[in-house]
Structure formats: C-alpha cells, structure tokens
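As you look at this complex, bear in mind that one protein chain is not there, while each of the others sits in place.
Right, subunit A next:
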Amino acid sequence: MSGTFVGMPAFPKAAHDAVNNPTLRGNLRHATQTIRGKREKAVAELSDWTALREAGKQIKDHALRHLDRYLVQLEESVTAAGGTVHWASDADEANRIVAGLVKETGESEVLKVKSMATQEIGLNEALAAEGIAAYETDLAELIVQLGEDRPSHILVPAIHRNRGEIRDIFAREMSEWGRPAPEGLADTSAELAEAARLHLREKFLRAKVGVSGANFMVAETGTLVVVESEGNGRMCLTLPETLISVVGIEKVVPSWRDLEVFLQTLPRSSTAERMNPYTSTWTGTTDEDGPKTFHLVLLDNGRTDTLADEVGRQALRCIRCSACLNVCPVYERAGGHAYGSVYPGPIGAILSPQLRGTQSEIDASLPYASSLCGACYEVCPVAIDIPEVLVHLRERVVEGGPVTREGTKVVLRPAKGHAAERTAMRAARWALGRPGVLRTGQRLASRTRRLHPRTLPGPGKAWSGTRDLPALPDEPFRDWWQRVHGGEGDEK
C-alpha cells in the first residue's frame, strides 16, 4: 500500500516528538475526554446495545466470510441501477482509474468528501501529478489541506489544531485556493465555520466531478451510504454531474436490513449522537436528481491479504467510528500522526501492519503501540478484539511465519533484536488463549499497578523511555461492567 506518510519516523520516534508538544497534547486530551464521556451516555440510551454490537459483528463477519459472493452481487446490482463498477488491486491502479475517469469528463478539478480510502491511496497527490486539483470539503480536512498537514484522527482530523491556529491557516491560505477568508477573521468557531462555508460554496456550485468514499455498500440493492454531519457530503453526492466513489471491498454488507444495526451503532460510537445530521444513500443514478454518471471503484490494496489471516481478518469489520481512538491511553498522548498512516489509534495499530505488511520500521513498531489495556475492544461497536490482533501481530514481527502478500503466501523471517518480546509474547499468547487467565491477569495488573515496569522492552523502549507508561485504571473495565451491568453482555 502506498500512502505511507512519507518521511514519517517509526512510532517510538514520532510518539516521542508528540508527547513533547504541549499544545498537541492539550488539544488531544480535551477532545478525546469530551467525546468519551458523551459516547458513554449515548450508548447507555440503548438498552439493547450488546445485541446490536453482536449483530454488527456477525453481519460483517458473514459478509467477509463470503466476500467473493457479495462483491459479485454488489457489482450486479450497481450495474443494474445504472452505475459502472471498476476493480483496483492496489493504490496505483485505483489512482489511475480515477484520474482516467476525471479526464474523460474534460474537467481539471474535483470536489472530495472526506474518504479514508482515498487518503490511503494518496489520491489527491496522484491527481495533482496528472494536473487535476482535488479539493477537500470536510471542514477539518480543509483545515488539514490548507495547513499542508496530515489528519490525526478518523473523525475529527484536525483535532490537533486549536482555533487560533485555524484562523491563521484560513487567513493565510484560503486565497491561494479560491475565495479568500474575510478581512479581520476572528477566531470564534462560528466565524471560522462561516469562512469555510463561503469558501467552499463557491466551489460546490460550479462542481462537475465529485469523489467520495462510502460507509457501507449493500450487495442486495447496490446502495451506497455516506454518513456525515456538515452537508459537504450531500453537496458532493448531489450537485456534480459525475460521481466517483472509491470504496474498500470490506465495506459491503449483505442486505438493506443490515443498515438498521449500523445506523444505530455508528453515530453513537463516533460522535456520540443519536443520529448524525445527514445520511445519504444512492443506488446507481436517478433521472434528473443527482449525478448522471456514477462510478464505483472497488479497492483491494492489501485487504485480501488481511482477509487471508484468520486472526487478523476481524480488523476488516471496522466501521471507522473512532471510538477506540478516544479511549486509548497511548493515542491520547502520542496523537494520530505518530501512527504513520491514515488509520491512527488502536485500529491503525492492527490495520496498517496488515494492509502494508510488517517489513518497514513503522509497521513493525505499530503492534507495540499499545498497553493492551483492552479499552478499545470494550468500546468497539463491532467487537474487534484489537488486543488479540496486536498480540498476534507482535508474534508475527518477532517469530516470523507464513503470511499472504499481494495474494501470494510467503514466510516471514523473525525480526532481529526482538528476543525479549519473544518470551513476553509466549506468555501473552498463553494468556489470550485462556480467557479466565486473561481476566485474572488484567485485574492483577490493575491491583499491582505500582509495581509495574515504567518502560517497555524492545521498540517500545525508546518511546516509553521518554515518559511514564500510561497508568493502569483503578478498576479494570471488566470489573466495572460486571458491577454496573451484573454480568449481562459479557460475551467472552
């Protein structure tokens, strides 16, 4: 997979820099703690949360276990509804397809609704190389793009920027891209949002080509779904004549009815709302209403390799809600950039090394970017056992073994200099295979937390050497859950 953040140092180095940036840490702590508290309330409103979470997990698992069938069905239904389906094995191919489609329209600019898949493949840069300007329209993405920056969070990509910084970026950069920021722009959220509205509206009204991702694709009906707040998604999906959606193959769900689960769990897990302000669905094209031409680019780019790993494949269930980021003590301190990929936080730590392989220094270090506290698993609305996959990937880094790369089985050699982890991993694997032991272990870890080492071994050492390890919570989550919910919903 391309789209590695070029020149990004490996996690320990990047995290070291981040923890020494007080503005960044302050912004991040405020943000993650705010969202975390709200999310708990939104989830508590649904008495059947456990059942919804289980159903979400099962739907995605079933879709992944029969992915070939559902992709073919999706292709048929999208085509029948007037769309055109393209298949892209990797980033280069996807970029080539999109650039070609844009050129066919004769246009040299496209409007984009925030899409992690297109960030993953570096589409904006690839289009720029072909002389096509790609404008991000999500407010946070706009801030990131104008600031020549990288997103640091799935949901609030500019979470690392405060109002003063955003005002400066707008005042300095907007005129380079289109309508300039108003004179004397203040740093209130309302004025900044208004400046963005005016700047972007000028672009929306003349847009001929829109590029989007999608949160879900329904195989049965050929329907794509975009969940958003601002309305920039609606703009990009509605006003242009041509719509090109680039979507990872793992986003398919079997049936229309399945959306009833995710439209309940996604908004509450991500923005802690009962429902996000806007959700758009479209099935091919509709006469006189919306784009006349619709292209769907189905993206592999490492996903089939991830699918080949029976333990790691569960990472493909992810619906990108970002709940795991907000509860992660490592993410809260290190920030999203330290993960060196568009997928930050706990999900990034298991997804990137699978999509890209563990050969690079950053990817080999990611499975260690965790204290294995388990909070990410507890909040995940599709019950991805992130700690289990982290341990599995650490084992892969340390011991090597068979993996699939670009569709071919290869045997990885053990990484050098990981002898310490090798022992540690054996213990962890033993514990993870025995849920009872794991539970006791977690509780023990909490109760004896003053006795814990202050540094991590191996690649973690450089990182933890500059700071204290995140404190373990007073009460382990499982204990709290047991106490508050009386054992209900303890699936494991």
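In this text, contacts are C-beta pairs under 8 Å (C-beta built on N, C-alpha and C of every residue); 3 or more make two chains touch, one makes a residue touch a chain; residues count from 1.
In this text, contacts and distances are computed from a predicted model.
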Margin query: Leaving aside the chains you can see, what is the UniProt protein name of the one that's missing? Options: "Cation/acetate symporter ActP", "Indolepyruvate oxidoreductase subunit IorA", "Lactate utilization protein C" or "Nitrite/sulfite reductase".
Written below: "Lactate utilization protein C"
Next item on the list: Would you indicate which residue among A:232, A:245, A:269 or A:365 is in contact with the undisplayed chain?
Entry: A:232
Note to self: Touch as defined at the start, partner being the missing chain; which of A:154, A:174 or A:218 qualifies?
What the structure shows: A:218
Next item on the list: Write down which of A:88, A:126 or A:247 is the residue touching the left-out chain.
Entry: A:88
Checklist line | Residue among A:100, A:131 or A:277 that touches the chain left out of view | finding: A:277
Notebook entry, point to check: Of A:78, A:102 or A:249, which sits in contact with the chain we cannot see?
Noted result: A:249
Note to self: Using the document's contact rule, name the residues of subunit A that touch the chain not shown here.
What the structure shows: 27, 30-31, 34-35, 46-48, 51-52, 54-55, 58-59, 61-62, 65-68, 71-72, 81, 87-89, 93, 137-140, 143, 156-159, 162-163, 166, 189-190, 192-193, 196-197, 200-201, 204-206, 218, 221, 223, 229-232, 234-235, 237-239, 249, 254-261, 263-264, 271, 273-283, 286, 288-290, 298, 300, 304-305, 307-308, 310, 313, 404, 407
